[in-house]
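A short write-up of the structure that comes next.
Note that one protein chain is taken out, while the other chains of the complex remain in position.
All chains are identified by letter, namely A, B and C, in their written order; residue positions are counted from 1 within each chain.
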Amino acid sequence: MRTGVWLIGARGNVAAVSMVGAKAVANGLTDTTGMVTAGEPVSTLELPAVDSLVFSGHDIRTQSVVETARAASESGGVPPASTIEAVEDDLQAIDDRIETGTAMNCGQAVGNLASEDTPAEQTVPDLVAAIRADYESFVADHSLDRLIVVNVASTEPLINEPERYDTVDAIRSAIDNNNRELPASVLYAYAALDSGHPYVNFTPSTGSNLGGLCELARERGVPHMGQDAKTGETLVKSALAPMFAGRNLRVLSWEGHNILGNTDGLVLEDAANKAGKVKSKDGLLSEILGYETQSRVRIDYTPSLGDRKTAWDHIHFEGFLGTEMKLQFTWEGSDSALAAPLVLDLVRLIAHADAQGESGLQPQLAAFFKSPMAYETHDFSRQHEQLRNYAHQYIDE
Amino acid sequence: MRTGVWLIGARGNVAAVSMVGAKAVANGLTDTTGMVTAGEPVSTLELPAVDSLVFSGHDIRTQSVVETARAASESGGVPPASTIEAVEDDLQAIDDRIETGTAMNCGQAVGNLASEDTPAEQTVPDLVAAIRADYESFVADHSLDRLIVVNVASTEPLINEPERYDTVDAIRSAIDNNNRELPASVLYAYAALDSGHPYVNFTPSTGSNLGGLCELARERGVPHMGQDAKTGETLVKSALAPMFAGRNLRVLSWEGHNILGNTDGLVLEDAANKAGKVKSKDGLLSEILGYETQSRVRIDYTPSLGDRKTAWDHIHFEGFLGTEMKLQFTWEGSDSALAAPLVLDLVRLIAHADAQGESGLQPQLAAFFKSPMAYETHDFSRQHEQLRNYAHQYIDE
Amino acid sequence: MRTGVWLIGARGNVAAVSMVGAKAVANGLTDTTGMVTAGEPVSTLELPAVDSLVFSGHDIRTQSVVETARAASESGGVPPASTIEAVEDDLQAIDDRIETGTAMNCGQAVGNLASEDTPAEQTVPDLVAAIRADYESFVADHSLDRLIVVNVASTEPLINEPERYDTVDAIRSAIDNNNRELPASVLYAYAALDSGHPYVNFTPSTGSNLGGLCELARERGVPHMGQDAKTGETLVKSALAPMFAGRNLRVLSWEGHNILGNTDGLVLEDAANKAGKVKSKDGLLSEILGYETQSRVRIDYTPSLGDRKTAWDHIHFEGFLGTEMKLQFTWEGSDSALAAPLVLDLVRLIAHADAQGESGLQPQLAAFFKSPMAYETHDFSRQHEQLRNYAHQYIDE
Partner (left out) sequence: MRTGVWLIGARGNVAAVSMVGAKAVANGLTDTTGMVTAGEPVSTLELPAVDSLVFSGHDIRTQSVVETARAASESGGVPPASTIEAVEDDLQAIDDRIETGTAMNCGQAVGNLASEDTPAEQTVPDLVAAIRADYESFVADHSLDRLIVVNVASTEPLINEPERYDTVDAIRSAIDNNNRELPASVLYAYAALDSGHPYVNFTPSTGSNLGGLCELARERGVPHMGQDAKTGETLVKSALAPMFAGRNLRVLSWEGHNILGNTDGLVLEDAANKAGKVKSKDGLLSEILGYETQSRVRIDYTPSLGDRKTAWDHIHFEGFLGTEMKLQFTWEGSDSALAAPLVLDLVRLIAHADAQGESGLQPQLAAFFKSPMAYETHDFSRQHEQLRNYAHQYIDE
């Protein structure tokens, strides 16, 4: 069984570290720490082996995967230089297969990253056809049994009036009429789902999060899920907020300040792109707490940090007898190191769902996302229990 | 229905703030923020009303409840001076009912707190008989329908070879033979359970945590639970550790440093007492993580903080590709404000269990304790879900 | 000897707490902790006694000083309610003397605070004449030996092309020609200096920081100084940055995030006003370090904090052999409690300078300001040594 992994943004940090990591795991150069699918009981599911994954994808940059990996290594130490060296040939082979993608409606900051070859002038129907053709050539060339499409590209600006696209027909007609407002992530998702390829949206961009694409997934019987992988500050938030809720401690304000130094940070400096990110991060607090509280998430670009991200959160809360108290935390993480294993996890788990004939949204994957498109709760422990329960359901059969 | 609450350590901070709080809630002077039993769905259980609780207890100090409350208010602002003033008469009435207790085997630091009247020279059988008589007089004098005994006294040193007391017979014979090694908390628990009064151990002291007392509770059909209320750093730990476990992030070390300025801090400076506390706090990490990690909990006495406690935790962890990362937090809480509402919660919930004929250990209360005597997990979210499930079981009937 | 203190913004937090504090010190209700002039050797100078200070000022709000003090007390605990009560009569007497001021060019956020009585339609020459008349009536009514004017009003937007006002003539002609671009702080400063009253600019607003006003102060022989009192994050910065410089540790980035909940925070949410603040805070790093580094100062409004301000600073630096390291700090202060004693210090010290015939800028006061108008260094220790040296010069005479 060979599973293809098509990464939108294949020359970005997350993609590069995912590929380095997959090859390093496959070659026994590193262990599976950080991979959810390596932990009990999820690991006992029949998942595609990490060394059976075949990578390719779209990108708009010309910088190679090896160059991205090396730059990440130099700026933040991840992945280790020796690991990159050990898998360099594999990365080069992947890089040769990467196709030029589109950055349509991805905002100015993303556009600036584009190489001159990016076909900005194509019509939308042509773009979709080209994407679809890229998927199919990859499947054919590598005799893949299954192709998983994962969006790991930089965050796009939010789409206006998404309810315009609540039906498959509306989307199809927008594409056919060369509607220039559809962002790249929607085109990639449409092409994947329409061709029957499971789709994961790792980013806050729109992706498959339109009524019409959800309908399409159900029609085609394809699993998909998103959006916005929960890797850092929000992960901690989703672990801590239930504590305040459970103890009936009233959160008066929750302030978060993120500083980060990679391309993601640079892109988020662009206000329009930041809006999408901030909206996504703010969502879960009121759901967990059961009331609205003052909450702010700042994201600032601090080049000296490289791939490292530091978040400072200040939680002001009230307890019994009007007593005011505080919890503050700082999270010093490597974005790529946290995100990359989750890309592999999601590929493996959505491949499993596809193999089992589970189509549409996948609530058991809610723990992976800041804004899960299907979920029961934002509480991380309970989300993770859903995944464990999903696993047990197959294991106990 | 009148429910009696007998507090061991009735003139300490936690007891005083619990009483002030109960009276303030009963009189509408404060709301129920911080009380778990005020949150859905637990609040829909048939619990004794806060204003139906009648308080008394044992203590070895002569300082009155009002004096303790005022000292707490001055040193940390909890409870507010105006609230104490408003309930002062109620507190005075409670104080008049408090009986002199025993500090047997509570360590030198606790012994130093004792007034000269403390009957150090009584035999153990006499002590037990006196405790029992105090309970029964209180029930009779106030026509109580039920009496809940709660240990909120300062931490005792750990008992040696607790397995000596694995049967009711062993405990009875130790008491009868005037065994001077049994600590006060065991005597109070024995007297409560043997007389059919539900018992809660809010502290890390031994209390009912002996095989023989568990047997006794089962025999007598009485509910009991403990031990060591989870109010601060450990609460946060039990919310955060599952995140590392769920994401397969390897905790390399977890260092905690607590500074606090109240009597609890003073007593914990005494090494023997500290041992009990530290052991209890360290327990849950390896259970949640599934492996042993370096973990240390320091507790230091910093008088300037008064009733305020600050914890600094430094969590060093490893992710994918050997990447080292960090989470640090500081928790600035008021011990009394965090503990007091839980005392009221536990009284109400164990009274409910007793009314429903549920005897022995109460796993649905695990979320309240650092070292729950019956539990499925140390994961706070899942513990709290157990309590919600318990509530739903009655509500849905 | 009676020294008058005229506060621009007399009904704001800083003014109110300064007055409460002065009266509390005068009446022996509190000690002088936090007052620089109470520490050796500055305390040995012949300074006006705190109880000889007579307060009044301008404001545009109708809320009384007592109301401001009470609101501050409720939102942040400063000043204590009992202290306000003890000096309430004094505050009321001051309040009766406060005159309605102008908020000309203070920005929309400040304008919103204005009562309806504010004379927005006066011509500039009339405004200046009215201010001048207010100063003189106060001096006459209270037989003051000296009047010190201190700007403690909310931050104004920055002035454009301040070099237009590099001479006394330019300023006079702007006033005479009813130039509507001059902000209120300049008018107050002009009126003070032209009438021979020492002037202190406690805020980042323009105040006397124009070439023409400096010339005027020299001509009139009046001391003045500013600007932007150094009370919190920047104070810590000016203590820490010299350590990096002295050890030749290279600061790669210095990120600061301030959250605060008082009127100051609300006004700073208005972008134009924030610009002034941020510029002032950022100035000193490059001077101390000797090179430009990435530096950012965020100021966000978090109502739940009341008068409390929390700053988080993240300093990323490089040492020997390219080693990257970090210093992070959180500062949890009460703005009013930090600022108020400095107002009293500056009044006393500039009165001393005036009495000694020292006119123009006062470099010995540099330690009090984020952007001292005359200074040798931004290094707090060395600035404070300048003040000590100034004191020794008089003491040793």
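Keep this in mind: contacts are C-beta pairs under 8 Å (C-beta built on N, C-alpha and C of every residue); 3 or more make two chains touch, one makes a residue touch a chain.
Here the structure is a predicted model, which is why all the values come from computation and not from measurement.
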Practice item. Using the touch definition up top, pick the residue from C:97, C:142, C:172 or C:250 that touches the left-out chain. Key: C:250
Review point. Where the complex has a chain not shown, which of C:242, C:261, C:306 or C:372 is the residue touching it?
Key: C:242
Practice item. Looking beyond the chains shown, say which of C:122, C:195, C:286 or C:330 touches the absent one. Key: C:330
Check your understanding: Contacts of chain C with the missing chain: which residues?
Key -> 17, 20-21, 24, 30, 32-36, 38-39, 77-80, 83, 235-236, 239-240, 242-243, 245-250, 290, 318-323, 325-334, 337-338, 340-341, 367, 379-382, 384-385
Exercise for review: Name every residue on chain B in touch with the hidden partner chain.
Suggested key: 252-253, 255, 257, 259, 294, 296, 298, 300, 302-305, 310, 312, 314, 316, 328, 330
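Going forward, only the chains that are shown with their structure count from here on.
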Review point. Which two chains does the highest number of contacting C-beta pairs join?
Key: A-B
Practice item. Please report how many Å separate the Cα centroid of chain B from that of chain C, as a whole number. Key: 50
Exercise for review: Find the geometric centre of each of chain A and chain B from their Cα atoms only, then give the gap between the two centres in Å, rounded to an integer.
Suggested key: 44
Practice item. Going through chain C residue by residue, note those that touch at least 2 other chains and give them in order. Key: 330
